[in-house]
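Apart from one protein chain that is not included, each protein chain of the complex appears where it belongs.
Let's turn to chain A:
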Amino acid sequence: SSDSELELSTVRHQPEGLDQLQALTKFTKKELQSLYRGFKNECPTGLVDEDTFKLIYSQFFPQGDATTYAHFLFNAFDADGNGAIHFEDFVVGLSILLRGTVHEKLKWAFNLYDINKDGYITKEEMLAIMKSIYDMMGRHTYPILREDAPLEHVERFFQKMDRNQDGVVTIDEFLETCQ
């Protein structure tokens, strides 16, 4: 157990300085301070791991199962893919989502849908995302959730998005359709 204690103590993260973060994001110093206070209160070690993230996110959707979608969200926030969200990731993500231009937001959404981050959204990826969103509704919905509802939704989405009908949606097609 002393080993695990040691492990825990070394996995601690200090964020970049306030000034660097201010340069990276569109938040003011005060906003960053208040965001950090909240973040630090929840995660004294300075990073959020995936399980904690899933737990927190699930609390907002008590009726359904939010873990799959939380997984995708986690990967979207975790820019450097190291399995934990640091304060920088958190704040940069929030800055895009809250203060970014429409273009940046759409890019972020594209990044969320593109599960393997290869620059293309395939039907399978879209289906996975759609299923995870529908999962959050839970069982008790009105009208009753059919098995193929996510698939239908994906088909409609692809029809509109995929201009050249090659089975994948690129970032340009995506931006074009949504603008």
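What we mean here is this: a residue touches a chain if its C-beta (ideal position, glycine included) is under 8 Å from a C-beta of that chain, and two chains touch if they have at least 3 such contacts; residues count from 1.
Note that contacts and distances are computed from a predicted model.
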| item | value |
| --- | --- |
| Undepicted complex member, UniProt protein name, chosen from "Armadillo-like helical domain-containing protein", "Immediate early response gene 5 protein", "Centromere protein L" or "A-type voltage-gated potassium channel KCND1" | "A-type voltage-gated potassium channel KCND1" |
| Residue, one of A:Glu31, A:Asp65 or A:Glu88, that touches the chain absent here | A:Glu31 |
| Residue in contact with the excluded chain [from A:Ile85, A:Ile115, A:Ala128 or A:Val168] | A:Ile85 |
| For chain A, residues in touch with the removed chain | 1, 5-6, 9-10, 12, 14-15, 17-18, 28, 30-45, 48, 52-53, 56-57, 60-63, 73, 77, 85, 90, 93-94, 97-99, 101-102, 105-106, 109, 112-113, 133-134, 136-145, 149, 153, 156-157, 159-161, 174, 177-179 |
